[in-house]
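A single protein chain has been omitted; all remaining protein chains appear in their positions.
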Amino acid sequence: MDTALIPKGVKRCPLPQFLAGLGAAHVVLLWGVFAMLLCWLKGLNQTNMNNAYGFAMWIWADRAVIALGGGAFFTGFLRYIVGKDKLKYIINYAVLIGFICYSSALLILAIDIGQPLRGWFIFWHANVHSMLTEVAFCLTAYFFVLCVEYLPLVLENRQIDKVPFFHNLTHNMHEIMAVFAATGAFLSFFHQGSLGGVAGVLFGRPFGFREHILIWPFTFFLFTWSAAACGPCFTILITKITEAIARKKLVKDDVIELLAKISGWMMLTYIIAKTIDTIYWAVVTAPSKGLALSHFYTNNALYGYWILILEVVICGWVPALILITDKGRKNQFTLWLAVILAVIGVSLNRWVMVLQVLAVPVMPFIKWVLYFPSWQEVATTILPVAYGVILIMISYRYLPIFPQEAELNPLEPPALPEDEPEAGEEAAQEAEVQEDQKTGEGDLQPAEA
Amino acid sequence: MSTEDEQAKAVSEDEISEIPETGSPEIGENEQDGSGAMIILFFILGFVASLIVGWIIFPKLLYSQKQQPVAFNHAMHNELVDEGCESCHFFREDGSYSGVPKLAQCIDCHEEVQGESEAEEYFVTEYVQKEREVPWLIYAKQPPCVFFSHVAHVKKGDMDCVTCHGNIGESESLRVYEENRISGYSRDIWGSNIGGFKKNSWDRMKMDDCAECHRKENVNQGSVQTEKGACFVCHR
Amino acid sequence: MFPFSFEWIWDMVHMVFHGALWYALSIIGMGMTYCIIKAAYDSAQGSKGDHH
Amino acid sequence: MKIDRRSFLSFTIGGAAGTALSPLPWKLTDDMAIWTQMWPWTPVPEKGEVTYVKSACTLCPGGCGISVRKVDDRIVKIEGLKGHPVNDGSLCILGLAGAQLLYGPRRVKAPMKKINGKFREVSWEQALDEISKTLADLRSKGEPHTVACIADSDRGTVPELLNRFLRVYGSRNFIRTPSIQDSYELTLNLMQGVRAMAGFDVNNADYVLSFGSGILDGWGSPVHMFKAHSLWREHGGKLIQIEPRLSSTAAKSDSWIPINPGTEGTLALGIAHVMIKESLYDNDFIDNYSTGFHEWKRHIIDGYNPEIVGKVTGVAPSTIVGLASSFARARKPLAVCGRGKGLTPGSLKEFMAVHTLNAMVGNIGKEGGIWAVPEPEYIEWPELEMDQTASIGTQQHRADGAGSSLYPQARYLLNRLPETMNASSTYKLIQVLFVAGANPVYSMPGSADIKEAFEKIPLVVSFSSYMDETAQMADLILPNHTFLERYEDVPAAAGYNRPVINLARPVVEPRFNTMHTGDVIIRLARALGGTIAKALPWESYEACLEEMMGDRWDTLVEEGYWTNTDFAAPQWSEAFETASGKFEFVNKEISSLARYSPVKPEGDEAAYPLILIPFDTMRLWNGYIGDPQFVIKSVPDTVLKKNDVLVEVNPATAKSIGLRDGAYAVLSTPKGKARVKVHFYEGVMPGLVALPRGLGHSAYENNLAGKGINFNELVGPFDDAATGHDAAWGIRAKLAKA
Partner (left out) sequence: MKHEKAKKFGMVIDLDKCTGCGSCMVACMAENNVPFREDETDKLLSVAWMRVYKLTNGKPFPDADICYLPRPCQHCEGHHGHSPCVSVCPATATDYDTRTGIVSQIYARCFGCRYCMAACPYHVRLFNWYDPVWPDGMEQSLNPDVSVRMRGVVEKCSFCIQRYQMAKDRAYMEGREDIEEEDYQTACTQACPADAITFGDLNNPHHKVHQLARPDHRNGGKPRAKNLFRLLERLGTNPKVYYKSSREWVRNLGDNHDAIQEKA
């Protein structure tokens, strides 16, 4: 029925199957929308946040998705500024993932604030000293950039492209895409960084506080760096998952390997910096505030030293070392492992920099406060995952996202009636839903700005 | 943003194979016709229509009109009293401002009907005799988040009433009170001009108007964030 | 956000911050405007896809 | 003209551009935000003229002056009255929340009659009519003595009116709710021969030895005590707190001496022993102004040496010696008694033991010492003219047994009433009961027995302004105005050492269809006619009050209070009105009382290995007034969590039972059982369980009702052998895993 909309030269599952999958994702979406409406109408008492946890799951989700969506700006940066031309085969998908991540982040922010109708105050009455202002501005501006980058992709749909105006528009936009990409990279640098600054400037919260370079705390740079390092890993991971679900190769290995290699070196440099930062913080910064390292990791049921080891060693050093070796990148298992660890690592880092900051008692006579999200928080956090799945499904079906797909999967003239992609698609949906729920946390995480 | 080559290829294929199947050529033709004038005309139509809606119709819908409960003649009262505005709108000993007079004050003179005005008779029968407070609508009423000190402006700042309230003291009748249907504010806060433009100092009573004067007069410019007036000077 | 809003101060922080912001926004805005106008112009010329 | 898609699109774009250039979207956005700043469901208080009205707080016996801030006709805040001798501008947590009692939902809004278990509104005429008929009926049957009244005080015009009404009607059954006032009155009466209230010159004391008194937990006049404590902190005064639990008072003391609960009197006598042994007493006072010292001394020397006392009390002998020495050597020492807020009368002999310490250091009536504050003398009414019915009625025994041969000393024994009433199932001991300013169903130990007794009374009339537990059990509620709506004299401040009269006055018009209890009594008297009407001849309560106050009235109206600044305690030579004219350590009456021995907690030790003790705090009120919203809000989550009360247990004790911090447990005593949570507290003596008083209400708003456990449901009264007053300070208990 919708064959006219499907890009030429590729095979997609039958429409009913597609719609069924879409429907399943919508169920999850509606659950999230219901929770979202509850939060808007009844207020934030629907969450398990409290006066100790002014920030909780949502802010973490925000930072995590932005970090993971960092693949878009960094890949764009590599493709258009550095000139890694090969990345043109994956950049569409990176942009799409970035678009999903950033629009989700904005949505979550809109739920998270106590007075959504006053949300625009952050722009109008901006306090430029606040990291959150910087986040809001750069995030919104970068979201415009992502829209601009996603737009030509939408216009390339077979039917839309027939309109000369749109066709020309696409063409023109491609011509100056480097300018947009550069602007995006510039904005991303600041919003990823300022997300890191959010905790880093809190001189009343020694767990998050870091020394400054100019006006920016160390975390500012760490967040940007880690997003640039781990964002592409998330792009790779989602690409791999899509391939697995579609049961066909969509991007050539050399493209993936190139991205993985760059990502690996970024991670290595990041984790070195992170390690130095952690040591400096533990030995100099925190004690100057009167707190020993043990204060942050003992006397409570959850936050122990394990979290530090998991984040820095297992999800930091290990993937970095895997990805910088040729073997590690070529071996599918280690590649999968590395990108998964990297995604977990950056999500965990965002969790720690949001929630542990607040969990640590600063006044000596108060206790740790632990937090567990309410179902409304979980549902609204999964909402963007469902939304992402839906958007990916539709985009994959109707837009030429993977330029190499046709080449990698040549259509045999007499196409078999029931074909891999279809079965694939359905499984895809399910698996994606599931998987996204899992990394979903990742999805929703705070990315650095 | 797929790569161009690829895309170009796809597009040309499409053109060849599919255009005949769909209805899109029509669009192409129209375009070719170049009825640009039509397009521009409709653009202008839409533009003008929305301007009319935004500037003329919208303000009419936004404000509800309310009549004051009693027709009051400021000019006439002003002639009869000795101390000008402060005769009725006075300060209490603690520096607070009495605002619109309560019935008890009015009764000082209007225990019985004084003159021949119908309004007064109505006032006496409906309010004085029934001991009901008059539900005056206050044009200059600020929202509850505002701390406005009359005494600071009048006694300390030596301002006259006209600066903020205009010439209401010389009016012979009370104009219609307009209430913002959404926010509940009196229209005088935003100003009668929907665009927010003002000619006189009393045309608008938004925060920026207060701030403007405070900056000029250097009133408590102690804010760290804005280097202007600190919030708690006017808010609470 | 704008120089006429209450929170604005004419100092380095504001000028740098908002300068960068407006700079980025204008690039996006001008870029899009350029693309749209050019696309409209190209379409009016009746050329479709053949300028590759 | 053909409108195609492109034209339409063009129109839309033009419209969007035009809209963006019009104020519409921007003004709407702004107005939406402003709407959220003034949500119609968020109240906006009206501005108005601010005035301050001087009045008096009647919520506890503290006797504070208040300054009520009004905006037009609304009460916005209650503050302390500056310059008031008791509280000088400060106010306690309850007084500060007083406006919530006026405006809160606990009010009884009109006279109510219980019909088939449900309250129905009735008119005042109907209600008064019904009562006067019943009263007239009883009189005609010759049973006027079966009418009784429970009130929170026996001083001031309203209690006196109630008492006078009862007497002329023919009943002696005016009962005051118990407190340490009972014990202190008796102590002063027996040892000094005076009928007076005990006042403490705390401001000038420099060494205060407190036998479990919650000086900073609501004992006496709370604000006055707090202020005194601050003076001690400034001037180097010392506070020694003797009690088994680290209360707020103990925490603020200079020295906290944990003691086995119930043995405070023993320790007092132990200290006396050391003082005698080391001749650390005021020779002038003992030799010239006291009698019986030597007889008493022998008894002390024999029975209370530090070793023995140490064993009983758990206080080290060296500490006892140290206490005796520092107490006796202090410039202005003062010993005080009465546990917690002082709501339980306690053992008379314990009070006397502590009082002897004061006598031995000669601080009776001295600066920084204990004063006998005479009863207010302004209520002078003509002798009652009683008719025959009344004369016969008033010759009957009191229903509570006070003043009987068994307990000749006691004036009121509310705690004995339930037992007496429940013992006989047929005899109608009380047929009509008035309750004024008291909530005995909640505040008396052994709640179950009280309820049973109340159910037996054919007509219970409550004067409560609030729907409290007692009002809920009443058959008729004749709601009084609240203290912010009525005139009333407050003739004393608990524990304050000078006479002071405060005047509560109507700060606002009564909000509801309520009536002053004084007026109700006067109207009832009028309805009953005869000698009764003659005895209460006033037009209204206000007239009565003004007449009583005489020349003080103007001062009271102007200042809000009246005090006798010249008041000084009499010289020792004139202070004592005993037979000997001296302070009597021992006399015939004292000797006739049972000897001192520590009160044992009720229950079997094997079945109940622990001891449950109550504790009082300023944030929980357990008398007539239950916590208003703000006050219960201030209660920490280590005391109340959701609807569960937390009992304090020493971690060592809890661990031996296998209970973790925060775990649920079942607390059982011989009187009852309750589900509680455990709170580890190192400040409570091992072997004890401490439960706060003031929770477990079944009445009032949901802010308070159903939260926690009422201590009184887990204990019963324990009669002091000497007086019959309740001397229970705890009960045996068991704590088990839930």
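Remarks
A, B, C and D are the chain letters, set down in written order, and residue numbers restart from 1 in every chain.
Definition applied: a contact is a pair of C-beta atoms (placed from the backbone, for glycine too) under 8 Å apart; a residue touches a chain by one contact, two chains touch by 3 or more.
Bear in mind that the values here come from a model prediction, so they are computed numbers and not experimental data.
The chain that is not displayed touches the following shown chains in the complete assembly: A, B, D. Looking at A:Lys8, A:Lys86 or A:His125, the residue that reaches the missing chain in the full complex is A:His125. Contact with the omitted chain, checked across D:Phe119, D:Trp256 or D:Tyr624, is made by D:Trp256. Residues touching the missing chain, restricted to chain D, are 36-37, 39, 41-48, 71, 74-80, 87, 89-93, 96-97, 99-100, 102-105, 216, 222-223, 226-227, 229-230, 233, 246, 248-249, 251-252, 256, 258, 511, 618-619, 629-638, 640-643, 650-652, 681-686, 701-703 (touch as defined at the top). If you put the missing chain back, the residues of chain A touching it would be 43-45, 49-55, 112-116, 118-119, 121-122, 125-127, 129-133, 136, 198, 201-206, 287-292, 294-295, 357-358, 362-366, 369. In the full complex, the hidden chain is touched by chain B at residues 91, 93-96, 143-145, 147, 149, 151-152, 155-157, 217-220, 222-226, 230-233, 235-236.
Everything below uses one rule, namely that only the chains that are shown with their structure count from here on.
The interface with the greater count of contacting C-beta pairs, when B-D is set against B-C, is B-D. Chain centres here are Cα means. That of chain C falls 75 Å from that of chain D. Remark: chain B and chain C have CA centroids separated by 33 Å (rounded to whole angstrom).
Here the spacing of chain A and chain D, counted between their Cα centres, is 63 Å. Taken residue by residue, chain D touches two or more other chains at 32, 35, whereas all remaining positions touch fewer. Multi-chain contact residues of chain A, defined as those touching 2 or more other chains: 127, 129, 164-165, 167, 171, 173. Within the complex formed with chain B, the chain D residues making contact are 1, 3-8, 10-19, 21-24, 27-28, 31-32, 34-35, 37-38, 40, 44-45, 47, 49-50. For chain D in complex with chain A, the residues that touch the partner chain are 29, 32-33, 35-36. If you check the complex, the residues on chain C that touch chain B are 6-7, 9, 43-44, 46, 49, 52.
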